[in-house]
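Can you read through this structure? Questions will come right after.
Shown here: the complex without one of its protein chains, the others still in place.
Chain naming follows the written order as A and B, and within any one chain the residues start at number 1.
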Amino acid sequence: MDLIVFYLFATLAVIAALGVVALRNPVHAALCLAVVFISLAALYVLLSAPFVAAAQVMIYAGAILILFVFVIMLLSPGVDQGAGALKWQRPLAAVFGLALAVELILVLASAVLPAARGQYTPERLAQIGDVQAIGALLFTDFLLPFEITSLLLLVAMVGVIVLAKKRVRS
Amino acid sequence: MSQIETVLSRLRERFPNAIADVCEFRGDTTVIIPREFLLDVARFLRSELRFEMLLDITALDWLPKEPRFDVLYYLLSLEHNTRVRLRVPLSSWDTNVPSVTAIYPGANFYEREVFDLFGITFNNHPFLHRLLLPDYTTGHPLRKDHPLGYEPVEFTHTYAEIQPDKPSAVPPPKPRRLIGSVGGAVTEIPLTLTEPATPWSGTQSETLLINMGPHHPSTHGVLRVALEVDGEKIVNAMPDIGYLHTGIEKNAEYKTYLKAIPLFDRMDYLGTWFNNLAYCLAVEKLMQVDVPERAQIARVILCEVARVASHLIAVGSQAMDIGAVTLMTYAFREREVALDIFEMVSGARMMASFFRFGGLALDLPAGFSDAVRAFMNMIPGRLKEYEDLLNKNPIWIERTRGIAEYTAEQALAYSVTGPLLRAAGVKWDLRKVAPYSGYEQYDFHVPFSTRAKADVFECYLVRMEEMRQSLRILDQALKQLEKTKGQPYVTSNRKVAPPPKQELQTSMESLIHHFKLWTEGFMPPVGYAYAAVESPRGELGFLVSSNGTNMPHRVHVRTPSFANLQTLPLISKGYYIADLVGIIAMTDIILGDVDR
Partner (left out) sequence: MSLDPLVITIIEALVKSIVVIVGLLTAFAYLTLVERYVVAKIQSRIGPNRVGAIGPIAVLQPIADALKMIFKEDIWPAQADQVAYTIAPGIAVGTALVAWAVIPLNPSLTIAGYKIDFYIADVNVALLYLLAIGSLGVYGIVLGGWSSNNKYSLLGALRSTAQMVSYEISLGLGLVGVLMISGSLSLVDIVQKQATVWNVVWQPLGLIVYFIAATAEINRLPFDLPEAETELVAGFATEYSSLKWALFYMAEYINMITISVIASTLFLGGYQGPFGILPGFHWLFLKIAFFIFVLMWIRYTFPRFRYDQLMRFGWKVLLPLALANIFVTAIVMVVLGR
């Protein structure tokens, strides 16, 4: 059962991801990205991480991507005709893509599957709850990174406001 | 020395050569000036003699006489409560006249209209294009030599005309141009079906062009506004009118004076009584007919009921446009009672055509006073209900306060009249300053704003208060009406009003009058007369020109909506699309009144 669902969503995710790259209309590409996010969320659910799944949909598909779409619609760049790309971009992309693929294969081949299990096994998660586990970890072991992240976001926000304000004044 | 004499003497003193002639007719003063002096005289009148407002521009065609055309400028001084008309004669081979838009910005639409309908060119006009008629029209229909008859229609059911392979009998209509602005400069944009709807990327500006109307829920009829927006902010809003142009003024030239009355109902269809009244007043002025007291009181009552009904729609539809739909249904509920009164009186709910030259068509029916009283007693409570819903509602206040701000100077310059002018702080109401139909005997206030600038909220307040003042007038007028019971409701002047039926059987003279009136009508003396009333939208004036025949030589209507609409680009700039619908509602335009 789990396996069927996994393959279903995995295939969907891969096809949609290809769509993001291949489709010429930016809005269509963004839509495909949304499908990728939702498929990934389904995979998270299979991995007993419903919190991450919900957060994935809510934040990536529901907020960030919507802003992407907003900007795309606002600028309406039209359908990309493939023109304007630099000549040497394509061969270079092929080289790097190939390198990345080789790298991935090497890593996957040498990795131990499944990886080592940590403290939170599915059984334990079912017992104490997924959200509680994440919450506890965030506010104990990972408190510093968590706070640094919020600081970073604040910096980004201030930066955006400064940039936007400047434009208004000029 | 009266005001007008002072004006004339100052004019003569300043421009000894400019005044070709001065003519007085029926109390109106017309100064005839050659066109070379027009601009100087206009500038002098505006700056020195305080003629702040250009009420109207129109033209007369005196074919086959020469000089064939008269261009008439009607100026008003609010300060001195004086009106003067300038007449510029033009010969048929040289129909150029300088534009006064630089002196009176409100001349813009008027000059375009005269250009459109008479083919008179106004030099240095900023945007001299046809206003009411489509661009592909040929000829100028208000000229007397314009051919009448078959007119190609844009939609047809005739097979031969829609068959594609045969040469069409009717040339396909060209698309109407979108008159708009890109990057601030006024241009014409060809509007084709293939134009992409995505943001305006053809130019370097980042603005979007939106074609708002003629089929838009909130343009109060078939108004089209070419909108240039930056995001949602309005950079420019150009009203494009003429979609409801029905040639009422031209039609009136081919009807006897009496038969033209129902035509004018169709203009301002929320204030039909005012159209009737103003036309009747103009013809009465031309014919020098006296109106009996009972008819005058009845006219006042009916008009004030109509004013309340019209303001109800204005307030209700304004609220609806801003999103408070319920108020619209409330307003229509109240208006229904007013319509019942109209139906009781005339048999028609909207297009009453009830006023006649010298009085009314019929006496008022039994039970009329009670019906009006019931209406009067109902309204104050309902107005209170509206105010409870709106006046302290923070969303309503945010949506109306400070929106569409304009000053009194701007309003005067753009020929704005009515509640819009009063909301800008100018206490000007024809019922007070130039009373007609016995308004001088009623005690009422003219509500006006005390703020420096008018906005949507002020206009709303002014209209609400005007309704209350109308009720006061109604109360007094009803008491007067009781006293005149049994008195005549129409003039005894047999030249304009038919004799009563019983006279026909005994008097030969009456029979002749009756026969003449119903076959031929009456023939006013040559000349023109202007009469204006305070309609719910402002000064509604009729200029009736006679050439001595039984049909008007020309009827021109100075409609308040037409002038008020001109301010739209001025007052909507910098606000949002969402505000524009509120602003259009604030101007309370009736497209029938604008396009005629």
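In this section, contacts are C-beta pairs under 8 Å (C-beta built on N, C-alpha and C of every residue); 3 or more make two chains touch, one makes a residue touch a chain.
These numbers come from a predicted model, not from an experiment.
S.K.: Using the touch definition given at the top, which of the shown chains does the missing chain touch?
M.R.: A, B
S.K.: Using the definition of touch stated at the top, determine which of B:Ile103, B:Val581 or B:Val594 touches the missing chain.
M.R.: Residue touching the absent chain, from the options given: B:Val581.
S.K.: Which is it among B:Leu389, B:Ala434 or B:Met551 that touches the chain not included here?
M.R.: Of the listed residues, the one touching the omitted chain is B:Leu389.
S.K.: Touching the left-out chain: which of B:Asn124, B:Thr137, B:Thr326 or B:Gln487?
M.R.: Counting the whole complex, the residue in contact with the absent chain is B:Thr326.
S.K.: Looking at the whole complex, which of B:Leu78, B:Leu208 or B:Met551 touches the chain that is not displayed?
M.R.: Only one listed residue reaches the unshown chain, and that is B:Leu208.
S.K.: Which residue numbers on chain B touch the omitted chain?
M.R.: 193, 196-199, 208-211, 216-218, 232, 319-326, 329-330, 333, 389-390, 393, 395-396, 398-399, 576-581
S.K.: Touching the missing chain, which residues of chain A?
M.R.: Within chain A, the residues that touch the unshown chain are 1, 25, 27-28, 31, 34, 38, 41, 50-51, 53-55, 57-58, 61-63, 66-67, 69-70, 73-74, 129-131.
Keep this in mind: only the chains that are shown with their structure count from here on.
S.K.: So what's the Cα centroid distance for chain A and chain B, whole Å?
M.R.: So the centroids are 63 Å from each other.
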